[in-house]
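What you see is the complex with one protein chain gone and the rest in place.
What follows is chain A.
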Amino acid sequence: MAEVHVIGQIMGASGFSESSLFCKWGIHTGAAWKLLSGVREGQTQVDTPQIGDMAYWSHPIDLHFATKGLQGWPRLHFQVWSQDSFGRCQLAGYGFCHVPSSPGTHQLACPTWRPLGSWREQLARAFVGGGPQLLHGDTIYSGADRYRLHTAAGGTVHLEISLLLRNFDRYGVEC
């Protein structure tokens, strides 16, 4: 079986209009992939930018997969939320990016988007908070049914991911 190590950090996020951000992240793989070690999803701490607008999480990611096929190459997906001083959480953006397929260290910048509702919901969000959220999280990383959505841009999630591949040449895969 070929093995893939995904090791790195979710460094932080920039470009969001809200402060006090945290991120829920997860990794989605196809049926041929098996997670040998590591946690498949997690949530960062809340961070408030002090200098500039970048919120830093430095959240470590360490995953070890074994796979029998290339289909369903891992995708990292994110939900960025903001938390106010009362402890209420509001969605700031959804985003996903594929894990790189070449070994080495990569800097990734993942753009995010959030669903816009009707003009009434947008007004309510501006005053009271809240706003529409996705019912099914898999829309974040899948293309099906996206045409139904009307969205606005959020900020960018920054990651540094390193990839170590093992035994791929045994299966005739060049990387």
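Here is the rule we go by: a contact is a pair of C-beta atoms (placed from the backbone, for glycine too) under 8 Å apart; a residue touches a chain by one contact, two chains touch by 3 or more; residues count from 1.
We adopt the following convention: contacts and distances are computed from a predicted model.
Looking at UniProt, which of "Cytochrome b subunit of succinate dehydrogenase, Sdh3p", "S-formylglutathione hydrolase", "B9 domain-containing protein 1" or "Phenylalanine--tRNA ligase beta subunit" names the chain we cannot see?
Spelling it out: the chain absent from the display is recorded in UniProt as "B9 domain-containing protein 1".
Given that one chain is not shown, which residue among A:Ile51, A:Ala126 or A:Ala144 touches it?
That would be A:Ile51, which touches the missing chain.
Kindly note down the residues of chain A that lie in touch with the hidden chain.
5, 7-9, 11-12, 22, 36-39, 42-52, 55-56, 58-62, 64, 83, 87, 104-105, 162, 164
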